[in-house]
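All protein chains but one are shown at their positions in the complex.
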Amino acid sequence: MSGSTTTRRQVALGSIFLLILLLLPLVVDGYYQTMLTTIFITALVGIAWNLMMGFAGQLSLGHALYFGIGAYVVALMAERYGLSPWLGFPVGFLVTSGLGLVVGFLGFRFGVKGVYFALLTIAFAEFARLLFEHWDYVGKTGGLFLGSVKPDNRSLITLRGSATFYYYAVLATTLFAWLWCGYLVRSRLGYFWRAVRDDEDAARALGVRAFRVNLLAAGISAGITGIAGGWFALMNGNLFPESVLGMRVSIDFIIAPIVGGLGTLCGPILGALIVVPLNEIAKEAGQALGLNGLNILLYGTLLFIVIVAAPDGCWPWLANRLALAGRSSSKPDGP
Amino acid sequence: MTESKFYSTTRRNLLMAGASGLIGSGLPMPAVLRAQTSALKVGVILPLSGVLSFPGIATQRGTDLAVRMFGDEGVKLEVSYADTESKPENGRLAAEKLIRDGATILIGAWDSGATISAAQAAEAAKVPLVVNVGSAPQITEQGFTQLFRNFPPSSEIVAKGVALFKDLPRGNGFDPKSAVVLHVNDTFGQATGGAVKAVFEKLGLGINILDVISYDARARDLSIEVAKAKATGADLVLPITRVNDAILIVREMIKQDYNPMAIYGPSSPGPYEKAFTDALGKFADEYMTSVPWYDPTTEIAKKVLARWAKDQPNDRFELNSGFGWESIQVVADAFTRAKSTKSEDLHAALKATNIKDHPMAGGPIAFDAKGQNTNIAIPLLQNQKGAPVVIAPAAAAGAKVKLPMTKWADRA
Amino acid sequence: MIELYAGVAINGLMIGAVYALVATGLNLIFGVMRVVNFAHGEIVVGGMYIGYGAWALLGLPTSVSVALAAIVMFGFGYCFQRLIGNQFANRPQHAQFVLYISLALIITGGLAMAFGPDPRSIQSAASFSVYKIGSLRVDATRLQAALSAAGVILALWLWLRFSLTGKALQAASQNIIGGRAIGIRIDHVFAIATGIGFACAGIAGALIAPLYDTTPYLSADFTLIAFIIVIVGGLASLPGAMLGGLIIGLVEGLAAILFDPSAKSLLSYGLLIAILLFRPMGLLGKRRAL
Partner (left out) sequence: MLQIESLTKRFSGLVAVNDVSFSAAKGSITALIGPNGAGKTTCFNMIAGATAPSNGRVMFDRHDITQLTPEKRCDLGLSRTFQIMRPLAGMSVLDNVMVGALLRTTSLSVARDEAREILASVGMTSAADRSAASLTLPDRKMLELAKALATKPQLLMLDEVMAGLRAQEAERIVAVLQTLRASGTTILLIEHVMRIVMSLAEKIIVLQQGEKIADGSPPDVVRNPRVIESYLGRKGAAA
């Protein structure tokens, strides 16, 4: 059994899971579809973030930067210039991955590591938020609004539409990103990423170009996050610097991959499936009981339990249960 | 898109058929009759937690009061709330949740961002959304067909308010030549701050705006902002605030002994709140605002205030509770006329809304092509003896304006 | 105009001193254990609620509530470290990060449930009192808070320098294994360090409770500002934290005059980025800790 083969059982279980997701909109209504779409977006960013943290070992606490900029690029192109998001997404990807490269370049070039790198990413994200809050072109704190969807709207052109449309669109994007990351992680680059994550000096002694490999992780991770931001913008219709570039956004997005399991391909998806509904349930419970803050408390408690009781996250445990058996948590697993 | 709508409507029909079938089998009541007498399910989206929960909860109190009052008159409304946690992006999910739970009409979402977010979902599901509070001009500019706003855009509040301010008698030490704008840098504050500067220039008040100072929405310390304002030496301070920053500003002005001729917040929510007057006591007096307000001279306002005093003796009936109340009035009125709980019937009824008797000052509640009620009056308010009173226009005035402001040091 | 600048500078320095106390707590925890307390701002807010609660329920003055906050937060920090934190001492960074984030969420949620979202403010006659120095007006409460914060930092510095436990802390901060070898009870020392770190944050919170309206959601800003100060001043350097606090207080004040007050943090983040890239050990730091 080797790290890069996919077992038949993995493929079978993965296909069943995907089939369920594909059929789900037939039986659940708009609310659950939107909730699931939110889960997909959370999973998408989680996959991207995990590529950088879980596989390449760089702790970024500022992914809101890429999420927000991606969102703004797609929204601005659609709203200000009437350009289809079919163009907006590639541009958003290029811009955000470029930003990821810049932040990564500065960080790696100057040897900023660990907690310092994390703080550097926070600083860039917060800097961007404040900048956007004072930049007329993007609407400052006033926000940026997308017009309502026209009655003659054609979703395949405008990439906007009903909850069901977003459901499938974001599902497809997430699936695509997941397969791509799965491919990357199992590729030569993936070996180099994990080598650098485990021990940068030892990896360099084996000829791994750590700087370049790290940069690639940062760029790809940022680009995927930007795409997620673009979907968020189209789906939500309004953008505010605080709600897409804020510190809270960065934190919210990394909770899912950590709960799910760092350095696993499926962890971010599982994490999103746990974290998003839990937050929603806690919110409703808090509201029903009239307890402001109950959801935050429950959210914190869940995280606490996971990190104390199952520090590798939930996926390795579940994978064992499903007999998908990862030898080590770093190994890419089937769905 | 068409496809998905097909799914969702079929599903809803299926569900309803199932539900009525169930009732039909259990009760000897015809399904049709049952539908006619059933309560209207109203979904209300508000920021009930997070930074905006303060006004959100005030709006909820007004909404609840109206539900009780209309319930007494036999209008059966079943209200459920969804919390946005003060995050604009949660509006959509909140709306969809309420629609799932059976709401055929929505009210919300207090804050402009969440309102637009919710409107996307309402638009997709063809469920009318009555905006209770939300002053961003963009709300009615997005082409939403399901949206009805019974709240003026900030530019209009400012324009109408400043026009009244312009006519205030000058002299006796009140003859402002210059002003400084201090505004919170969030969606609302930024739009309003810009409007204030524009309106002052357009109306030709002869008052020069020396500086526009914006401060962070989360700022806890406004000493530098006030120092900067004081350094301009402006005769007028125009703060665009919510309640706590208004308190901070006044406290700082006292500490820094900054005594302008007047403090006037056009379209600034907060200074009329009980929290403001309680916190500042005598220092809260003579602070002016212009916001939509209830008209205490009308019968319905007296009725509402009387019931409020009974139900909520510790809270003040103000703008948020007022528009919360009216949002239910608008819905109840549409429901009564439509005699249906179906979204499309309610939508048609809302289009024809024309409510003459309502507590907030202004002409009849009616919606134009964009879904905007343009008949809302904006009075000028001034805090006097610990509570806000209308001082202009003269017809609605409950007291005379007191200007220039008493110096802080003289308020022993 | 000079008056404005002087006033703002004094104001910035005063609030900077309180920030410095917050940052000192963070710095101490980092210096000894090499963990970053992402829940630091929440501890500050906890201190604020203690200050508010002591005033609102018992009518206690700030001086008493400061002592109360110090004791409560020290105890909390000590127990937290003994029961949970120490298990995480050798865990990877992201695990520590998640632990503190979860602590932060639990505290914020708990405070929101206990006190509600409404801002709580302490109002007394003293709220408005000022000292007049020439044409300058200095806020009395703020000056008291600044002086108290500076006093606490100085006392802490002396204690670290001259007391036995303080020396043990310093030894531990320099070499954990070496510290263990010479018989320092690492678990206990770590818990003491966390306790003191939390106490610093709690004291700072109680000190600013009369200045700021307390809400459960203030904490993220405190955490971030403490980070900036620690990085700018230099990790594991107490004078660095003091200097960093004063610099950030001053920089934010001046940025507010020169640009827009709402953009004042732009300069702080710019400074943070520059320091991280060009002088990662901070202004007064001597070595890279990580």
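A, B and C label the chains in the order they appear, each numbered from 1.
As a working rule, a residue touches a chain if its C-beta (ideal position, glycine included) is under 8 Å from a C-beta of that chain, and two chains touch if they have at least 3 such contacts.
Please read these numbers as outputs of a predicted model, since none were measured by experiment.
Counting contacts over the entire complex, the absent chain touches A. The omitted chain makes contact with just one of the residues A:26, A:206 or A:309: A:206. Touching residues on subunit A toward the chain that is not drawn are 1-4, 186-188, 191-192, 194-195, 197-199, 201-210, 263, 327-331.
Note that in this section only the chains that are shown with their structure count from here on.
Counting C-beta pairs in contact, the pair that comes out ahead of the other among B-C and A-C is A-C.
Centre-to-centre, using mean CA coordinates, subunit A is 36 Å away from subunit B.
Centroids of subunit B and subunit C (each the mean of its C-alpha atoms) stand 38 Å apart. Put simply, the C-alpha centre of subunit A and that of subunit C have 32 angstrom between them. Residue positions 112, 117, 260, 262, 265 of subunit C are each in touch with at least two other chains. Each of the following residues of subunit A touches two or more other chains: 133-134, 292-293, 295.
Those residues of subunit B whose C-beta lies close enough to touch subunit C in the complex are 49-51, 53-54, 185, 213-216, 218-225, 227-228, 230-231, 244, 247-248, 251, 254-257, 275, 279.
Of all residues in subunit A, those touching subunit C in their complex are 53, 59, 61, 106, 110-116, 118-120, 122-124, 126-127, 130-131, 133-134, 247-248, 251, 255, 258, 262, 291-304, 306-308, 311.
Contact residues of subunit A toward subunit B in the complex are 25-26, 29-32, 34-35, 38, 133-134, 140-143, 145-150, 153-155, 161-165, 232, 235-238, 240, 242-243, 280, 283, 286-287, 292-293, 295.
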